[in-house]
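Working notes for the structure below.
Note that one protein chain of the assembly has been removed; the remaining protein chains are unaltered in position.
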Amino acid sequence: MTVSRTVELEGHIIDSGTMGHCFGVVMDMGGEFEVEEFEVGRHKHAETYCRMRVLAETESDLRAILHELNQQGATVADPRDATLEAAPEDGVVPVDFYSTTNHPTFVRVDGEWVEVEDVEMDCALVVENAGEERPRVYTKVLNAIEEGDLVVTGETGIRVEPPERPRNGSGSFGFMQGGVSSERPSASLIEEIADEMREVRENDGNVLVVCGPAIVHSGGRDALAELVRAGYIDALSAGNGFAVHDLERDLYGTSLGVDTESLEHPRKGHKHHIYTISEIARLGGIEEAVDEGVVDDGVMYECVRNDVPYVLAGSIRDDGPLPDTITDSIEAQNAIREQAQEADIVLMLATLLHSVAVGNCLPSTTKTVCVDINPATVTQLLDRGSAQAIGMVTDIGTFIPMLAEELLE
Amino acid sequence: MTVSRTVELEGHIIDSGTMGHCFGVVMDMGGEFEVEEFEVGRHKHAETYCRMRVLAETESDLRAILHELNQQGATVADPRDATLEAAPEDGVVPVDFYSTTNHPTFVRVDGEWVEVEDVEMDCALVVENAGEERPRVYTKVLNAIEEGDLVVTGETGIRVEPPERPRNGSGSFGFMQGGVSSERPSASLIEEIADEMREVRENDGNVLVVCGPAIVHSGGRDALAELVRAGYIDALSAGNGFAVHDLERDLYGTSLGVDTESLEHPRKGHKHHIYTISEIARLGGIEEAVDEGVVDDGVMYECVRNDVPYVLAGSIRDDGPLPDTITDSIEAQNAIREQAQEADIVLMLATLLHSVAVGNCLPSTTKTVCVDINPATVTQLLDRGSAQAIGMVTDIGTFIPMLAEELLE
Amino acid sequence: MTVSRTVELEGHIIDSGTMGHCFGVVMDMGGEFEVEEFEVGRHKHAETYCRMRVLAETESDLRAILHELNQQGATVADPRDATLEAAPEDGVVPVDFYSTTNHPTFVRVDGEWVEVEDVEMDCALVVENAGEERPRVYTKVLNAIEEGDLVVTGETGIRVEPPERPRNGSGSFGFMQGGVSSERPSASLIEEIADEMREVRENDGNVLVVCGPAIVHSGGRDALAELVRAGYIDALSAGNGFAVHDLERDLYGTSLGVDTESLEHPRKGHKHHIYTISEIARLGGIEEAVDEGVVDDGVMYECVRNDVPYVLAGSIRDDGPLPDTITDSIEAQNAIREQAQEADIVLMLATLLHSVAVGNCLPSTTKTVCVDINPATVTQLLDRGSAQAIGMVTDIGTFIPMLAEELLE
Partner (left out) sequence: MTVSRTVELEGHIIDSGTMGHCFGVVMDMGGEFEVEEFEVGRHKHAETYCRMRVLAETESDLRAILHELNQQGATVADPRDATLEAAPEDGVVPVDFYSTTNHPTFVRVDGEWVEVEDVEMDCALVVENAGEERPRVYTKVLNAIEEGDLVVTGETGIRVEPPERPRNGSGSFGFMQGGVSSERPSASLIEEIADEMREVRENDGNVLVVCGPAIVHSGGRDALAELVRAGYIDALSAGNGFAVHDLERDLYGTSLGVDTESLEHPRKGHKHHIYTISEIARLGGIEEAVDEGVVDDGVMYECVRNDVPYVLAGSIRDDGPLPDTITDSIEAQNAIREQAQEADIVLMLATLLHSVAVGNCLPSTTKTVCVDINPATVTQLLDRGSAQAIGMVTDIGTFIPMLAEELLE
């Protein structure tokens, strides 16, 4: 062990698991540690402080270890300003760029800790106005990097604040318990989610719902439309498919005689599907179709009527697409990013692709509810890292009606 | 029952299930049938002929029934030319447009049956040169429809040829048995797939491989690269993520000291991932990275070196993307469509999104192998309807090495 | 093709798929067929008749083909009495014994077609009183075979009646559509199941419920207890685990201060679980525990109070077991068999093992509802072959409350 560096940790780092993870990271990556100072939090409201020296064989090993420790919340002791390097080209980062977590992050610029704006994982950090009065630091995805952007490199002068275990009780949204609540009674979990949504609404917060087409198939569409109408939803994110299914159900339920209740004439052909898109295209878009009275029911209808903004993203498996659909994936991602950053609570309902896209843009502090009948989907979404996430493995066709009943009764 | 129409069916329609489906469709949709003539195929090589009158309450019910029967291969007796109607606007089809299946289809134009080019499901049929010497009929997806295109409407003058049960033995690729071969020994199924690939290659056929990122995680990458090098793969379709994982494994396996064999330093951060994209962007693309010697191993490397064309499609969950990635979903779909139409056999390996996109463009006569560890994925892909499909629920990380051993030994 | 035999089929054999299956079976098994007579049912209420000669290379191949055809409902033409052979030992069947399907079956004894009693699949058929006035034929599982039992062998003189496609509409319970109703709106499917249960109850029918422990975890317990109390359940089949979880919830919800609503103190240790068993053992059984007032709530409590008989079967993964649990698998199977044979409708709720055990004993004519959050479980249960089965992939914790609301409102 020839190189070393001293790092500090502070907070409820024992029961939040941080301390243990840090010791583990060092050992797993072939390093060693020497605890120089350790002041345990002696009761539940007292914080713990730890200063330790980390040793490694090579400078590059040490850097790798420090990178991991940083993401756990450790900061290099004896703080210095973050190092900055100009991006060599558009879409190209410096070799040693710092890649963000989704936790609250602070960067030391000109001796001051500046909080990072629009925290999002797997981004670069760009510093503006360094050396001037009000330096700013914000995240940039790779494709947004412009030549000359001052990008943070290394681990120095960066402080991450991973979530801590709450001190009193836990509640559903307390601290991620590392798993899906399949052992919780479904009905009481739905009540808690309703409580959360009510609270967000009372605080003028923003509820973002991410929707998959299964909502329409499984019969959750009407209840979701009611929630939009009642003002419980502030923004909607979905794919082209969800919107087409919703509109098709409306167009063919009311005008062409197929019984959407009994579904007695399920047709394998996608003629209705394509004709729905064609018809909306003819009218110019969903809003126009609502205005002309062609669409008069359903989730998209209620969004238009109640000024709930929506983002419809295209994908390579779509028919169509609708005129409203953003077919370029970078443009769509940018639109989703804006929705995600504004949300106070996100309901991810039966869609893996769109939930991952939204989840990628979320800070770890945003409350998130993932509902899917497939436990693998729920697990995958929770693993991406909101500390305030609830996963629920249930049937979207019973979940939304029960949630609506809870909220609207 | 006030309206009726006479339809005909011909072929091995009993054991292929066609006859039964047709009777069922009529009854399910509230109609009735009267068999006017029925000549059973008396032994296994003799075809069956059936002419029946279909009755319904209303003209619109009858049309719906005839639409379904048509998709099963029934043709309206007393053949007339297909009816044509001009598309009213770009991207808009006439109300009663005919929506295609993925089976071989013929359209009667000027008294002649013209075979449809580039068969693909859920498209409109456009007729060119009607009334002239060589009329053509081909499929067009909705977004490609141009104002004035002559689009086939109704069911008249259209003949579909759904696949028939083969007469001798079945083989793996015989006739879709309606299910996943989970009861088949994995090793012998892999042998059969290898046989098929060998045969396609000997006949100068085209093998298209559709790849998910799990190929890289699970350790199937080297074997797939070998198959590309050995000339067993003629085209590759994947998402941005697959290519980045493949390149990252190369870049960081050879240059930055992470041991890709033991994976002993798995890192949660995506720094390598993003830096790989940044690096390829700096060089201008994958081909340039190969030419400059930065990338010298892996699946993408072998594709470049062996002139195997690839399509990388973007998605909203991507980091990056790579310069090679097509981010617009319509453009990407068009590129995928071309690959699909040329393929003689398609291997769908551990990716639902891209497999669905490719599958949407495939005629039902193209041999297809779907491999995934999730039975739901395999079932969903088979259900989309290749008649010559094998589904295999297995581990891609053992499947590709065993397939390569079979082919390369 | 050196050997042959003539078989007949009759009924709605085209749209029920029987005819197609039979042709397919012959070709798959290397045989050939020659249709000698074919009279198609010319409209939906007319039956089809087919007589065909089946040819094979060897007598043993022919026998194998005839066995399969028989299971599809084909009978050997020129009917003769079934052949009978005495069982050589207890638990041992003659080499060529006939293995039953779960469809209604008739055996020709002394020139008369005798209906098989207690139809169940994978059994032997035993004939009693052959040559006497009232011959009987019934199923016997292998372990019940006694030396000297007259067992039916071969395929001669046996007629199976597989279910036919219903003539009008289909309803949920009509004819197995070969799949799980994941495309049906959950709420309307629950309504239909409620309708069925109401109807069975009005006709003094028998409702059997098969219960997994997830009912208790997911919060469906109270609603199920209400259904028992309201008289909607006539028999219950479960494992030791379900009963213990139900009792533990009762014992520890009311007496030891753990809040079963919020589940705020979930404990990994199984101390409560084991102590519950110990306590019931001390009292002598569930009924005694109810009588003494120790158990005063829940599903098992309502069963005891409302004289709903239950079978609790043991398994090798059980703790305990309870005194009520039948630990011998053959004895337990016999008890389950009795329940299954008496049921008019079976609700299989979130348990694969017990549902398979019950399903093994059911005739194909018994209405069956399989509910599980895992689609693979539902598919596996439906595949075992009730023709009147509904599969529903949903959350048992929302399904039972919604079903109870539907029935009890």
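Which chain is which? They are A, B and C, in the order written, and residues in each are numbered from 1.
Simple rule for what comes next: contacts are C-beta pairs under 8 Å (C-beta built on N, C-alpha and C of every residue); 3 or more make two chains touch, one makes a residue touch a chain.
Keep in mind the model is a prediction, meaning the values are calculated, not measured.
Residue C:Ala332 is the one among C:Ala332, C:Val369, C:Ala389 or C:Met402 that touches the chain not shown.
Taking the complete complex into account, residues 14-17, 19-21, 23-24, 26-28, 30, 32-36, 38, 40-44, 50, 165, 167-170, 178, 375-376 of chain A touch the chain not shown. In the full complex, the hidden chain is touched by chain B at residues 169-170, 182-188, 190, 217-219, 261-264, 266, 373, 393-395, 397-399, 401-402.
Residues of chain C in contact with the chain left out of this view: 28-29, 60, 64, 67-68, 71, 88-89, 91-93, 95, 97, 99, 101, 121-122, 124, 141-143, 257, 264-265, 267-271, 273-275, 277-279, 281-282, 313-321, 327-330, 332-333, 336, 353-354, 356-357, 360, 374, 376.
FYI, only the chains that are shown with their structure count from here on.
Taking the mean of the C-alpha atoms as each chain's centre, chain A and chain B sit 33 Å apart. For this pair, chain A with chain C, the centres built from the Cα atoms lie 45 Å apart.
Centre-to-centre separation of chain B and chain C, using mean CA positions: 38 Å. Among all residues of chain A, those that touch two or more other chains are 264.
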